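A single protein chain has been removed from this complex, and every other one stays in its place.
On to subunit A.
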């Protein structure tokens, strides 16, 4: 289990994450939501040791993340950030194979190749495995990066706005795959989302941040309601039920 205890981070004396404590339930999808600049990405970066916290700690299985050996940690937790610009020219297969680095140290075994192929199959990348990444569309590229993280075969998968710049079809596709990873393979997914409807429909738990502080934390159905949403976004958001899914209707052309 991942436990976040009293994390605080300041940039230039501005507090970006302010004393946040949350536990991530294993075997679920947890979404981090909140307005721009709420500290969601910063929080995720600290959980995945990309960033050092000023105070507080992150525990993975009761041990401080900083105490973990970096290779062992990489076999348990993987992180994918939103900006994925590469300086090198790689094929899809080469990129996905990098996901096996914590295990193989660059020399792929037959077992590693099996994981790589499974991951590509999962993300529907088999027929473009020998294409170069810079020849692919934004959505295909994003899928290739997610496939790398899947090949890494970690219990925890942390994703920072993986739906950025994706159209509806590909966004839904990726969320369905994440759901499958949780339901079929028992993984735990933590994801930063901008669109609350994706959070509402696909996640089990929601962690809501605002101005660096934790404002709501709980099962999705306790948070997707007008009262809670008002507290998070300072906006009146009607919630409607559609085929058992709660949809937030935040578009309104009548009121200015």
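Here is the rule we go by: a residue touches a chain if its C-beta (ideal position, glycine included) is under 8 Å from a C-beta of that chain, and two chains touch if they have at least 3 such contacts; residues count from 1.
Simple rule for what comes next: contacts and distances are computed from a predicted model.
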Name the absent chain as its UniProt record does, using one of the following: "Iron chelate uptake ABC transporter family permease subunit", "Beta-ketoacyl-[acyl-carrier-protein] synthase family protein", "Cytochrome c oxidase subunit I" or "Na(+)/H(+) antiporter subunit B". "Iron chelate uptake ABC transporter family permease subunit"
For the chain left off this view, which of A:49, A:93, A:143 or A:187 is in contact with it? A:49
Hidden-chain contact residue, picked from the options A:38, A:58, A:74 or A:96: A:74
Considering the whole complex, which of A:67, A:89 or A:114 touches the chain not shown? A:89
Sites on subunit A contacted by the missing partner chain, in the whole complex: 48-50, 70-75, 78-81, 84-90, 94, 98-99, 101-102, 105-107, 149, 152
